Each structure stands twice: as structure tokens, then as C-alpha cells.
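Apart from one protein chain that is not included, each protein chain of the complex appears where it belongs.
Now for chain A:
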Amino acid sequence: MTDNEVLLQAIDVVKHFAVRRRGPHVRAVDGVSLTVHSGETVGLVGETGCGKSTLARCIARLYELSSGRVVFEGRDITRLSRRRLAPVRRNLQMIFQDPYGSLNPRRRVGSIIGDPLAIHDVADGRDRRRRVQELMELVGLNPEHYNRYPAEFSGGQRQRIGVARAVALRPRLIVCDEPVSALDVSIQAQIINLLDDLKDQLGIAYVFISHDLSVVRHVSDRVAVMYLGQIVETAAAEDLYARPRHPYTVALLSATPVADPDLADRRTPILLTGDVPSPVDPPSGCRFHPRCPKARERCRIEAPALESRTPGEDTHLTACHFPVHDPAELMAS
């Protein structure tokens, strides 16, 4: 289903936040490049605070980039004004993490879902109402609840409202910023299946952000792993989960809970020591080196490039001088 047309290209995106007017910056995203093809789901995983959400907002142009470029549908949208950006947004939408915070509590659901139709002058009056009710049906909401307020819905239903709003204009790309992290596990599955169905029906591409590795594995065609504002490894989903190359990815995967107790007993999680360093003052060289069990002198000095580390695997890129080929070697150390 993935065709080869490049839909979105983030090129060397950097986003720094000033803590104070003068002084150090938080380097939330520090040189990230990412490509999304049409109809493809790219998963983005990483710990809290690694810059996933900032990257999402840079891609959706909710933040001004510190440097770098975002190219969407072959057009550089990095410096477009709000007005010029508006038509681009028809094809570039976003779903937010918090199903409570992302819906205005003072507005009726019909009006919220109809917002994109109103803003882009697609439909109004009875026509808008009809289309909103179609959308509600599409995402599994009762169209009769058109006049209700967000407070009258459960978390999962509210996230459906957010999804309906995002797909209202039939966008080509939806950036999902932890769309299921605030939901119960059973509800998570429903929302993920909904997103999957919509992808099949409407051919939408997703950038899917989560800190939950198993969720990302389930939805993604390709996965990128972020650590401290940078992508450390990216590969096709199955490849990444089967053959992680970066020590950080290996550690992350080993920490994923396993439902089968027998299997869980046989696995030893790799415990990383220390805290995530501050993005205000990231470590020199490879940013992971202070916590990496395989770190050597070179890692302290030279930042590894994100490139193919195994001959013949040109889609599996790893930013590590000493990529892992057998996870057992990490456990030993």
C-alpha cells in the first residue's frame, strides 16, 4: 500500500527553546531528518522529553523552526506565513494527546468537528451538519450526539471526536502526537484500529508518536527511535524490532513488558544507569555515551552519523559507532 511518492520531508530540523532571554537553550530537537511517503505510517518512539512532540509540532508548523526545513508535497513550508499555510493545512492535520484538553469544553461536538469545514469554507449550514454527522458515523460516534458537549463523552469517545476533526478535510498526512497514551489499554486498541481503518479507506499517511513500543510496532511501516532530540535509529518496523542495532533501542526493547510470564522470565532487561542528560547541555560526541554499556573513547569525542551500519541493509540506519549485532553481548556487560 505504500507507494513511493515522498509526502513529507523534514530536513535537519532544529528547535531550540530559550529558557531565559539570554543564556542556555533547551535543544529539544537537534538536527532531525525524517521522510514520510504517502500512505505510510512512520512511528516515532522515545522517552518522555526526548523531543518527539516538539518534532511533531515543527512538522505541523505549529512551532517556528530554529533551523532546518520542512517540505510537504514538494513545497517548502518552513517559512510560509499563517495565511499562506492555511491551504496546506487541508492536507496536513494533527491529532493531540490529551482528549480532554484538545476539545474546547464550551463548544458543542458538532461545531468542533465542523471547524475544519468552516475554516476552509468547504461546507456550511445543513450541508456542514450532514457532513459532520457522516464523519461522526465514520469514527464510530452516534450522529445524534451532534449537540452534546465534550464533557458528556468518555476519553475514548473524545479521542474519536479529535480523529473526526482531523480527517474532516481528507488530509494526506496526520501527525498523531501520542494519540492513545491518555487512554485505557482496551480503548487504545479501538482508537488504533480506527486509525488503521481510516488509513485503508482514505489513504492517509501518519506520523505516529508514542512512547509505547508495542503500539508503534502494531501501527507503523517504519519506525524512528529518538533520544535527546536526535534520531538514533530508523528502520522498517519488523526489521527494527527483530534486529535492533543501536544499544539504546536494544535497551528500550528489552524493557517492554511481555504478556507471557514464561517468556518474561527468560528475558533479562538491560538496565540503563543514570538519568537522561539535560537537553540544555547534551553530552559531547554520541549523546547516549554516558549511559551506554558499549561506550568507548571514540563515542565521547565523535558524534556518530545516522547511516547504514550493515552492508545490504540500506533502509536500516543507525547512529552508533559500535552497532549491536547480537543483543546478548549487551546483557553480558
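The definition used in the following text is that a residue touches a chain if its C-beta (ideal position, glycine included) is under 8 Å from a C-beta of that chain, and two chains touch if they have at least 3 such contacts; residues count from 1.
To be clear about the criterion, contacts and distances are computed from a predicted model.
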Chain not displayed: protein name in its UniProt record ("Amidohydrolase", "ABC transporter permease", "Thioredoxin domain-containing protein" or "Biotin-dependent carboxyltransferase"): "ABC transporter permease"
Selected from A:Arg107, A:Arg129 or A:Arg170 as touching the chain missing from the view: A:Arg107
Touch with the omitted chain, as defined above, among A:His37, A:Arg89, A:Arg128 or A:His246: A:Arg89
Residue among A:Asp115, A:Asp196, A:Asp239 or A:Glu313 touching the omitted chain: A:Asp115
Sole contact to the chain not displayed, among A:Thr48, A:Ser67 or A:Asn147: A:Asn147
Interface residues of chain A (partner: the chain not displayed): 57, 60, 62, 82-83, 85-87, 89-90, 93-94, 96-98, 101-108, 115-116, 119-120, 142, 144-149, 151-152, 162, 165
